[in-house]
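Once you've had a glance at the structure underneath, I'll fire off some questions.
Only one protein chain is missing; all other protein chains are in place.
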Amino acid sequence: MQVSMTVNGEAVTRDIEPRVLLVHFIRENLGLTGTHWGCDTSNCGTCVVLMDGQPVKSCTVLAAMADGHDIRTVEGLVVGGALDPVQQGFMEEHGLQCGFCTPGMMLTARALLDRNPHPDDSEIRQAISGQICRCTGYATIVRSVQWAAAHPAVTDTAADGAGTGESNSEEVTA
Amino acid sequence: MQIPAPFDYERASDVANALALLERHGPESRAIAGGHSLLPMMKLRLARPEWLIDINDLAELDFIRREGDQLCVGALTRHTALLESTEVAGLFPIVRDAELVIADPVVRNRGTIGGSLCQADPAEDLSTVCDVLRAKAVIRGPGGERIVPMSDFHRGPYETAVAQNELLCEIRFTIRPRSGSAYEKVERRVGDWAVVAAGAAVVLSADGTIEEAAVGLTSVGLDGTVGEAEAVLRGQQPQEDLFVEAARIAAAACHPVDDQRGPVDYKRHLADELTRRVLRRACVRATGAEEG
């Protein structure tokens, strides 16, 4: 069957088997390997992407069901060459180690901040409670999201010159 | 990664179309909404429908609205929408209690109330919630619409009154003044299925006695609510002795099984403990003493 959707702002159309899972469609049909998978039972959340702005577990959504919808993956977090504040926050506050759960965590954080720009720590913990990180112990993820909340991106028109760019990535913060 | 066996897929445009598709593709076709119950079963190849009828476009089933003394919830209403509805939280705080502990926030973005009820997992929280609220299910099929009380909706584990060629369309809750409700679940970890959960709903009379009561338990092999406990509560002043007695009856009435979540006596103890807690809370809420 043919499916069409918008992925990171780009219209895509592919012929697939109806049983293709959205995570496989993203990874294998589109080659966007930033979205991972870690279980089969929608427990781990490494496959989280945004569907119409809401985090969903893409291992438990058929690509066919995403037909006509808007999908955003980790590859779509960088806008105009500038990192999303969430991405910057994860680097600033050591919100990642092996990096495997990170894309899903960042997308959930992005969706949270879009709805609630100043969450408290417990709201952040609640928001990511369907996603497992085996490395960080979560505290630094919470700090990363708080960093992003404290450093919102400038509006889209000014995004190119945003101070959240890559040049800061090696900055010493000691 | 696990992958479902092959199937064909069609997306329904409205309820009539969905019913026509279910009829056309026959017994091996199934409706899919959020997919968080069905797809994992299909990935494990424990379920192998030949056709999936996607009902996610049925916007007519995605609503929460008040009609007279009824709160009507469309079957396609996502858990997140139920959780975030202030109207639901105000009228039926038990729904919010339960939604807070159903799966996790990301799953709740997809999962629907209709899907949960139709999956009819014995550990499913909303089934208990709907039981104690004496909800009614609006089911549509080739023969038209029928309204089924929850007591008839449940037909045992993983079985409901919804036939293969029918759709659960709506759940209706009766709004009663001086009512209160609560749900509490013990789980091994956030997002886990219940070890045991309890739900209670009460309606108080003007003099403060319990006019109506419902007590339900999740994951302990109970069909419907605990009538005997409810009978004990009815007409009495809400007080601790009464809750203890009702909870004792509820615990005796259930049929837990020993498994990874705990032994029988623990689950029975939880049935007792949690019933007391939710009755207390429901009664406090009914008096308006606690915010929902």
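By written order: A and B. Residues from 1 in each chain.
Everything that follows uses one rule, which is that a contact is a pair of C-beta atoms (placed from the backbone, for glycine too) under 8 Å apart; a residue touches a chain by one contact, two chains touch by 3 or more.
Throughout what follows, contacts and distances are computed from a predicted model.
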item	value
Omitted chain (choose from "Sarcosine oxidase subunit alpha", "Carbon-monoxide dehydrogenase large subunit", "ATP citrate lyase" or "Beta-ketoacyl-ACP synthase") - UniProt protein name	"Carbon-monoxide dehydrogenase large subunit"
Interface residues of chain A (partner: the chain not displayed)	17, 19-20, 27, 32-41, 43-44, 46, 73-75, 77-78, 83, 87-88, 90-92, 94, 96-103, 106, 121, 124-126, 128-142, 166, 169-174
Residues of chain B (touch criterion as defined above) contacting the omitted chain	1-3, 5-6, 45, 104, 186, 188-193, 195, 260-263, 266-267, 269-270, 273-274, 277
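Criterion: only the chains that are shown with their structure count from here on.
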item	value
Chain A-chain B separation of Cα centroids, rounded to whole Å	31
Chain A - residues contacting chain B, complex	1, 17-19, 21, 23-24, 37, 40-43, 45, 48, 54-57, 59-62, 64-65, 67, 108, 126-127, 129-131
List of chain B residues in touch with chain A within their complex	1-9, 11, 32, 35-36, 39-40, 43-44, 52, 54, 56, 80, 103-107, 109-110, 190-191
